[in-house]
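Omission of a single protein chain aside, the complex is shown with its protein chains in their original locations.
Labels run A, B and C following the written order; every chain starts at residue 1.
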Amino acid sequence: MDQAAEFRESLQMVRDSAAAVVPHGDLRRIRALRFTDPGFDRATWRQICDLGWPSLALPESEGGSGLGMRGFVVLAEELGAGLVPEPLVPAAMAARVLSGAPLADLLAGTSLVIPAWQERPNSLDPAADTTLRNGRLTGRKLFVPMAGGADFFLVSAREGLALVPREAPGVMLVLDRTQDGGTFGTITFDHAPATPFPGNLDRALEEAALATAAYLLGLSRRAFAITLDYLATRVQFGQPIASFQALRHRAADLKIQWELMRASVQSAAATLDLESDLPVCRAAVSRAKARAADTSLFITRQAIQLHGGIGYTDEADIGLFLRKAMVHANLYGSAPLHRTRYAALALEEHDA
Amino acid sequence: MDQAAEFRESLQMVRDSAAAVVPHGDLRRIRALRFTDPGFDRATWRQICDLGWPSLALPESEGGSGLGMRGFVVLAEELGAGLVPEPLVPAAMAARVLSGAPLADLLAGTSLVIPAWQERPNSLDPAADTTLRNGRLTGRKLFVPMAGGADFFLVSAREGLALVPREAPGVMLVLDRTQDGGTFGTITFDHAPATPFPGNLDRALEEAALATAAYLLGLSRRAFAITLDYLATRVQFGQPIASFQALRHRAADLKIQWELMRASVQSAAATLDLESDLPVCRAAVSRAKARAADTSLFITRQAIQLHGGIGYTDEADIGLFLRKAMVHANLYGSAPLHRTRYAALALEEHDA
Amino acid sequence: MPDLSPEALASLDEPAFRSCIREFLVANYPPALRNPPKRLHFRDTKPWYLTLSRAGWLAPGWPREWGGMGLSAARQLVMIEEFERHGCARFNDMGITMIGPLLIRFGTDAQKRFFLPKILSGEHIWCQGYSEPNAGSDLASLRTEAVLDGDHWALNGQKTWTTLATDANWIFLLVRTDRNAKQQQGISFLLVPMDLPGITVRPIINLDLHDEFCETFFDNVRVPRENLVGEINRGWSMAKALLGFERLLLGSPKQASYALARLRLLAERMGLADDPSFQDRYTRLRLDLADHKALYEDFAEQVRRGESLGADVSMLKVNQSELYQRITETMLEIAGENAGLLEPMGGNRELHPSGLFIQSRPTSIYGGTNEIQRNIIAKNVLELPG
Partner (left out) sequence: MPDLSPEALASLDEPAFRSCIREFLVANYPPALRNPPKRLHFRDTKPWYLTLSRAGWLAPGWPREWGGMGLSAARQLVMIEEFERHGCARFNDMGITMIGPLLIRFGTDAQKRFFLPKILSGEHIWCQGYSEPNAGSDLASLRTEAVLDGDHWALNGQKTWTTLATDANWIFLLVRTDRNAKQQQGISFLLVPMDLPGITVRPIINLDLHDEFCETFFDNVRVPRENLVGEINRGWSMAKALLGFERLLLGSPKQASYALARLRLLAERMGLADDPSFQDRYTRLRLDLADHKALYEDFAEQVRRGESLGADVSMLKVNQSELYQRITETMLEIAGENAGLLEPMGGNRELHPSGLFIQSRPTSIYGGTNEIQRNIIAKNVLELPG
């Protein structure tokens, strides 16, 4: 077996391993966790840590799998297919930056670290107004995913990064519910005690954006599969509605769009693994994230439409996929933001 | 019969009268005139003048029908349905401005006056760099439709309008062929003798833009009708292809788009007849022209696709409609130009 | 305050009529109920229902002899326009719009005398039982069955999408009364009190997390024989005959128009009001709405002239719902992370992109999916063979 084939096989193993947390087709756990606090299951989170997923994308020298982002997007795709609410993407973002004991605790599943970097809606800019002076952090962070379940926040400040315990004095957390049953936290830090940490979030943000695209890829795949099943099962006018050509062509279009999304995400992952030039990586991520945001909403909207009335009930699982897409499509940058960034970053090709 | 019903009946009479020049379904005359000089038939032009069409939109006091633009768009729609190449729209534009003997000669069909006002591509601005000094005109005009058949040009200059005989010294005309078999003239005036004429083209340009939208409406209607016939006739896999649901739904979409275009054009015509406020009129014209440009190309493109291979032959009439739409879609402002103008002109509605 | 009785209104010209309605709404409509984000229950709309009832304005289309306003279709449209403009909530109107007209046209005198006053007084609140889990767009598959057993119908089956069934004390049903009849034959129209033994109502939580819809189950329910309306086995023909200018309303620009104004508000909030790329998209949507309004006006004009609407009115419904959806999709796209919020942004009901996005979804499904509408256009408007 050549190297490329071996790599493909390793990716397949990652994909298969996701079944540990994503029981095929059964969304009862997902339903039960909606609109609860913290919106995910701590036991499952520990299981995820035992499986080594938060560090999957790290180099082998740093305790990772060596499969890089190509491995991580395969995993994120599978978790998306299962609508898994546990905060793997933010935690992996933290793992990219942390080291020493905080990293070990995070990876052991004993201490969940969630980055809190955003101060404006629809922004990818970790530059902050938040200040860190004399070990005290002051500022306000928005849209922190699953913040209610964090033990620590990894906060970006003007002076650099800092770790703040969630329970520290001066940390005020307000939770807003999201359409998928999770939460966004708004966190106000008022002279909260904080431990400075070296490094920056540049690379971690790109990885989180791409992993979110992969999560959207997975949820779209499953939404489409459920819809195909429905088309094959639902009978109207004496025939399965899958036999109606207009719906068949729509399904073909959804398939093409999904494959474009897949190719986009996977090629961006390869770029992140093989390219060191940050603008090139950013262009690839923007391309994938813009595509994923648009296409996941397109596919889940069409999935509802193709289900007809039943698709508009909360009982039907298909709606869970739409709601998840609504929340994740704009995380780590909306499609317009990424298109604008792509236009600014990507070189024009002159070879055509 | 109430007034509204009477008016509707008058419009129907205009529509019926178009049959004089538009033989139902027979495009032999149109084919024969393609790529000839001047690209239209002078005898037909005289017939058009005999029917009083160039002055149709004028008030009764100025020799018109009193049916206004609502009447003129009905006529233009019918001429579009027949792909009539005779330059009614430019001539009517001239008729709106002219008076006295030049108008009488134009309306009698003895002297064809074509406006030459454009100096930049995709512009609706009749403001000109051309100068008119001491009865001599100097400048350069672009995209003058059917210029090869004109007897006079009605030229916009900084100092106002002027009439210039085509054969005057200092007038150089270069013709470029257009995809529909007609021509665009580029005219260079080098101290050409010219007769100043009062007035401006503001209103005339709006009317020409709207009449062009109506022409596109008509050609789209006929292209769609031909396509429906083809769908009902062409057999594949043992059935008329009209029985395939994907094509049926496509046809339904084309119908909806056509009806939107019709409603847009007809409501804009009513606005021009009933509103004196120029910005309000311009917004209505821009709305109709943007819609007509987009939709006529959409419908004719789809018409080719639905015809399959035969649609890509020059022998099939359907291609004539696509080529006509390609030329007329951008006359008197492209869709992007009109959308931009609409955004700048149209009041936001706050009543929703 | 001018005289607002139906008799007095009848003598007014259109502008005066219109301004009377505006004044009435300003004076009487509960401000808290303007533009509600979700369909309201009868507990919320009851005071308004009774206000209309007292004014004699509850049933614009019914003849005056039965307590209606006796308005022409044109005048009813004016009323609807003004109610929409004011942001009036839809109340439990099935008695007014469906059962009243049905009984007036096909009912016995006894039925009219019994039911119509109780609708106007708010004593009877009706819900509709047409759809079934396996008979949505396909009425031939209707399975809820009524079998005559002495003086009663024995009723068995299940209806779905019985909107606000939990509010209603009466339901009207299409039921199968002849198993052997083909297609839409063999279906009858039955009126059923909701408190009969054997009826179970189960609210369905919808995608908007609202309990507007219900499933209603009938298990050997015994319905008095005289509760059948009109001829037996002619239920579907009667139901169809009632489809009047109401089909126009499915294509009203109201929802898209409301959404577009909210889109602009959202764009301002997101700092995009002058963003050229947003402006471009917004202008296209404005143009789409303006042209939709022009098309709607053509159909409304038909109604005003007293003409009946053809199958082509389906075009309005398809176009409106898809435009409305494009607008709310644009909202999601520009809202950033706010697109995922369950509640309105900053508690401002006007800034709720995810809510409006979800509410726009079923408009291409209910009242016959847009796929069914396109089938209708292809068959009945374009007359395509096959």
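The rule is short, and it goes like this: a residue touches a chain if its C-beta (ideal position, glycine included) is under 8 Å from a C-beta of that chain, and two chains touch if they have at least 3 such contacts.
On a predicted model such as this, the values are computed, not experimentally measured, just so you know.
The absent chain, not drawn in this view, touches the displayed chains A, B, C throughout the complex.
One of B:65, B:178, B:220 or B:264 touches the chain omitted from the figure, and that residue is B:178.
Interface note: of A:159, A:259 or A:275, the residue touching the hidden chain in the full complex is A:259.
The residue from C:280, C:301 or C:383 that touches the chain not shown here is C:280.
Within the whole complex, the absent chain has one touching residue among B:55, B:156, B:267 or B:334, and that is B:334.
Annotation for chain C: contacts to the undisplayed chain at residues 276-277, 279-280.
Seen from chain A, the chain kept out of the figure touches residues 228, 231-232, 239-240, 242-245, 248-249, 251-253, 255-256, 259-261, 263-264, 266-267, 287, 290-291, 339-340, 342-343, 346, 348-352.
Along chain B, the points of touch with the absent chain fall at residues 118, 121-123, 142-143, 176-180, 184, 235-237, 244, 246-247, 293, 297, 301, 304-305, 308-309, 311-315, 319, 322-323, 326-331, 334-337, 340.
Heads up, the rule we're going with is that only the chains that are shown with their structure count from here on.
Chain B has its Cα centroid 53 Å from the Cα centroid of chain A. The centroid of the Cα atoms in chain B and the matching centroid in chain C are 43 Å apart. Chain contacts: chain C has residues 371, 374 touching two or more partner chains. Residues of chain A in contact with at least two other chains: 244, 246.
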